[in-house]
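This report refers to the structure that appears directly beneath it.
Of the protein chains in this complex, all but one are displayed in their positions.
Then we have subunit A:
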Amino acid sequence: MRHTNSNKTFRLGTLFTAVLTSVALSGPVAAQSAEDYPSRNVQYIIPFGPGGESDISARLQQQYFQDITDQQLIIQYMAGGGGAVGWSQLNEMEADGHTIMGTNLPHIVLKPMGKDPGFKTEDLKNFYFFHYSPDALIVANDSPYETLEDFVAAAKQSPGAVTLSGSGTQSANDIANQRFQSLADVKTTYIPFKGTGAAVAALLGGQVQAEWGYTTVAANHSDKVRMLAVAADERHPQFPDVPTFQELGYDMTGGAYRGMAVPKDTPEDVTRKLSDIFGQINQNAEFRKKMQDLGFVLIDVPYAEVDEFMAERREEYEEVAREMGIIE
C-alpha cells in the first residue's frame, strides 16, 4: 500500500509537471511512429467524476487494453462543466497518443451550440465510438402505466401534468423527452436532476411518474422498475419483452454515445492504431458479455467512419436543438 501511495504521489507530481509544461509550450511534441506505440502507459481522461457510466465502461476497457498492448491504461478524472472543462483542454495536451479522453454524445455537439463552452465540436479528434446506452422510458414497478400507450394517453389527457425525471438539462435525457414529445404530440414536464442516481431516486420515491433513463438504469434496478419502450434498433437481449419505440410507431433510436478522442495534433498513424486497439477490445467476447449485462449496446465506429457518424448525429441533434430553442 505504501508502494501505491508513493507511486500515486509520484504520478501526480509528474502529471503536474507534464501539464504545466504542455500548457507552457502548447505545441506538438515530436511525433512518434505507430510501430512502437504504445511505448508507455496511456492516460485515459474521463471528463466526469468517478462512478458514472463513462467511468464504468472505461474501467471495463482498461483490463483488456493491457492484454493487447502490455501497457496500462490509466484512468484519470477531470470533472467539471458537464465535460466542458476536460474537452476544452484536450487539444493542449501532449499529442503523441499517450493521452486520450472520453467523449460523449450528445454533449460534445449540444454544448457548443449554446454559449461558448471553450471547445468546438469539430476540434475534437474522435477516433472511436464504442457503445451507447439506449434511451428508455422507465416507470416504477407499481406504476399505473402498463404500456407506452397508457403513458401517452395520460399525457394527452392533462398536458404538462405528467412529470418525468432525467439527468441534466440539454442532456441525452432532455433530448429524448423533447423528441418523444414531438413524435407523440404530447406535453410533459421534464425535471432535470444532478446525475442518473438522483433521477432514479426521484422515480423510486414517487416524486415523479416516470423517468427518461437508459437500459443501463433498468438493468441496475431491475427489481424495482420496468421500461415501457427502448430507443434501440432492436430489442435488448437483456430485456426481450420490452418493445422498441420503432415497433410502437415512434421513429426514435439513440441515447448516450461514448467514444474517445486524442489531441488534434496526434499523428494519423498513431490515431489509427488506437482505433484498431479499441476495435479489438470491442470484439472481445468477455468484454461484450460484461457490457451487455450492464445494459449497454456495443457499436463499432472506427476512426475512418467517425466523420460520417458525427455528421448523422449532428443533423439529428440540430433538429431537436431548434425545437428546444438552443439555436435559431
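One rule holds for everything that comes next: contacts are C-beta pairs under 8 Å (C-beta built on N, C-alpha and C of every residue); 3 or more make two chains touch, one makes a residue touch a chain; residues count from 1.
Here is the rule we go by: contacts and distances are computed from a predicted model.
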Hidden chain of the complex, named as in its UniProt record, picked from "Putative tricarboxylic transport membrane protein", "3-oxoacyl-[acyl-carrier-protein] synthase II", "Glycine--tRNA ligase alpha subunit" or "SMC-Scp complex subunit ScpB": "Putative tricarboxylic transport membrane protein"
Option touching the unshown chain, where A:Thr69, A:Gln170 or A:Asn282 are the choices: A:Gln170
Absent-chain contact - pick from A:Pro50, A:Pro243 or A:Gly279: A:Pro50
Identified contact with the non-displayed chain, of A:Gln71, A:Thr189 or A:Gln280: A:Thr189
Contact footprint on subunit A, counting only the chain that is left out: 1-2, 4-5, 8-9, 12-13, 15-16, 19-20, 23, 45, 49-52, 55-56, 59-60, 62-63, 75-82, 84-85, 88-89, 114-119, 160-163, 168-170, 189, 191-194, 197-198, 200-202, 204-208, 220-224, 290, 293-294
